[in-house]
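Missing here: one protein chain of the complex. Every other protein chain is in place.
Going by the order they are written in, the chains are A and B; count residues from 1 in each one.
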Amino acid sequence: MDWADSEKSYREQFIKDFEAKYPNIKIEYTLLTVDQFQNTILTAIKSGDAPDLFPIPATMKLSTAVKEGWYQPLDAYIDDAFKSSFVDGAFTEGTTMLDGKVYSIPALAGVPSTLVFFNKKLFQEAGLDSNKPPKTYSEFRDAAKKITAAGKGKYYGIIEGGKQIGRWKLAATEWSALAGSGFASESPVSLKDGQASYDSEAVLGVFDLFKGLKQDGSYHPKTMSLSAPEARALFAEGQAGFIVQGEWNVGTWTKNNPNLDFGVMAPPVPDAGQKGYLPRSTYAPWIGMSASTKHPEEAAIYLKEYFSKEYQSVLVQNGDRFSILKDVNESSAEIAQFKQYYEIVQQYSRLVPSVAVRNPGASAVMASFKDPKPGLGDILQGVVAGSLKDPAAPLKQLSGQIDKALDAAIDQAKAGGAKVDRSDFSFSNWSPDKDFSAEDYQALK
Amino acid sequence: MGRTGESKKSRRKVQAWCWLFLTPTLLLFLAFQAWPILAGIYYAMLDWSGLTSDSTFVGTDNFVSVANDYYFWNAFKNSFKFMLGVVPLHLIVPLILAVILNRPGLRGASFYRTLIFLPVVTTTSIVGIIMVFIWGSDGAVNGALQSIGLLDAPIDWLGDPSWSMFTVVIVSVWKNLGINMVYWLAGLQSIPKELYEAAEMDGARGSKLFFRITVPLLLPIGAVILLLNVVNSLKAFDLIKTMTNGGPFFATDVVSTYIYRYAFSSEMGLPQLGYAAAAGIFFAVTICVLAVAQNVITKRIKGRSSL
Partner (left out) sequence: MRQLRKSLFHLIMVAFCFVWIYPFLWMLSAAFKTDGEFFSNGLKLIPDRFKLDNFKRAWEGANFDTYFLNSVVISASTILLVLFATATCGYIMGRHSFRGKKIVFALLVASMFVPMEFAIIPIFDLIKNLGLMNNLFGVILAEAGGNHIIFILLFATFFREIPNELEEAAVVDGSGFFRTFAQIMLPLAKPVVGSVTIMQFIWSWNSFMLPLILTLSKPDLRPLAVGLYALQGENVVDWTGIAAGGAIAILPIVVIFLLLQRFFVDGVAGAVKG
């Protein structure tokens, strides 16, 4: 059971092949949306009906799930050869491992999913050079404006799935990181100094950019009533010049919209220049084996086949995702834009430090952290919808609320026996232009 | 129901029958309504994500937070706005249609009834998308309004915070009108034909007939349909979730989408099922208080009670 739906057609083939190869194993695969999954999984586990293999909800930490008795260690079922086929860092204490035991396997190489795709044909019609996509906020705004003007109501500068708060939040977090905010999705505060500085210049800059795009009329007028898949389909129909999205689109567009001539570029940076990097996080835990499974051997075989080079390279070839396996991305990527996406990611993103790796006890904090609402995504949506004229005040308020929420969560975690401190959330020796390494974690101790 | 001539014994027998007839409903109610609600009240006093087994008892903290949350009251207000927009249309328009389509001897009545009913069964997620096209800036609604000169520039019906609630109301009316028509039709069947015949002989026609016979006799069932629509519109969820997801920026955020957001989705921490349950209970209690208050006031005014 999981929610990896862009993979659906490949997965179905995979299951067919798998069942042909192992005729005595039958796979029952259920695909849900994230909400439905969250809604179902607890009852499933409680009734002893948990699937043999299931992923961890995105906002949950592994230690919480293990403490709840959801998963069992995989060490007995996987060998070193299997483990070593993954990229370095895939199995790290605090994220996928606990107390030296492997509990979970990451789904994919975690790369930023807020790169910008652009329509080359519309670029041409607007007199823009698709070999030189805009680099800075002003250039980006300008390009979007030109495309809108050239479209005369037929197409617009930029389109987004405006209904989806999560996408707005991701854009605000990652783009502001590129401007030096020090934010990453994993932590509610800046990794630089541990402050909830949502009203910093870097963040305000991003908000001003989006506000400007709105004022220019560059947003596709349907933006606010679309979900991300709908926005993506309209982009593919040539209705907008830009869209902020992730790598999985490459596969979908290549397959469904052969006529779409699109390019991919890094997110724009402030006019004053790039001040940070897109955050790439330590590999997030994904699938694990149920503690109550009656078929551990069979489940292990499934994992082996699923994370085999053969199947993973199918995913990479088709532009569905970047694999967590070593070398597969380099050797199997075929689609030009997919390769390019990978290159941009290498150039513009860096591995950011993880609070959970530094101090596994910190996951208790996130287990009791309560999101203040309206959050970052809500505010950005409000700005683009035109409901919020000035984002500065709500952002300032949000900073204060997150600050308080984090302190409260830390207190609660401490009361529960966790050894954790607010200082665990800031990394004094982090320089954003370098991958944060194991040695860096060592140095902090 | 004053019935005369009943002996004590048979009255007791009737009482027993009454409770027997009540049993199926009571059993289902206790198991699937009362018990979940009690559990919900308990959850509402927990600090609990709904995902993990650890929870802390926090008493009324959740209720206090709900009552202090600006966005809860925003959702509360929106729920009532939605209700006030939907309910009158759901009562009046389907009644008129039902009366027209209930005329004996009207050719094609069953055909029209079916057509009007069709939106009820149209898949909600598809409705969400088609409405984006119909109500979009270049959509049919803007096109029509502009061509008859009612609008100078297109309105972004769903994306503009000041119009999105209106649009959601209209679409909801479209979708649920058919089922209300069915209720009215059922109600019309309870009016004896003889009454119409008698009134017609007295020379009443058309609208006079409608207001003299139909309306008064439909009042009891009308009250039920009213209640039904009030409740359903206060609890509306699916259509709003698919069409706007409560946005843009909480403009169409109603209590059910508010609860859903806290119960099942979170951006960073775990979901907060306890808080969501508190919001639900709080909402229900507030409505009940309002309903009772309203009832008391009307009784005072009318000076008599009904049912």
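Annotations for the structure displayed:
Note that contacts are C-beta pairs under 8 Å (C-beta built on N, C-alpha and C of every residue); 3 or more make two chains touch, one makes a residue touch a chain.
This is a predicted model, so every value here is computed, not measured.
From the options A:13, A:84 or A:256, the residue with contact to the unseen chain in the full assembly is A:256. Screening B:58, B:158, B:240 or B:259 for touch with the missing chain picks out B:259.
The chain not shown here is touched by just one of B:112, B:163 or B:210, and that residue is B:112. Only one residue from A:47, A:131 or A:442 touches the chain missing from this view: A:47.
The chain not shown here touches subunit A at positions 3, 5-6, 8, 28, 30-34, 36, 39-40, 42-44, 46-47, 49, 227-230, 233-234, 236-237, 248, 252, 256-257. Taking the whole complex into account, subunit B touches the unshown chain at residues 1, 3, 13-15, 17-19, 21-22, 24-26, 28-29, 31-37, 39-40, 43, 50, 102, 104, 107-110, 112-123, 125-127, 129-131, 133-134, 139-140, 174, 179, 182-183, 185-187, 189-195, 220-221, 223-224, 227-228, 231, 234-235, 237, 255-256, 259-260, 263, 273, 276-277, 280-281, 283-284, 287-288, 291.
Going forward, only the chains that are shown with their structure count from here on.
With each centre defined as the average position of its C-alpha atoms, the distance from subunit A to subunit B rounds to 38 Å.
Interface of subunit A with subunit B (complex): residues 34-35, 38-39, 41-42, 57, 59-60, 64, 67-68, 153, 162-166, 169, 185, 188, 221-227, 230, 366-371, 373-378, 381-382, 385-388, 405, 409. Residue ranges of subunit B in contact with subunit A, taken from their complex: 47, 49-53, 71, 129, 132, 135-138, 154, 156, 158-161, 243-245, 247-251, 261, 264-272, 275.
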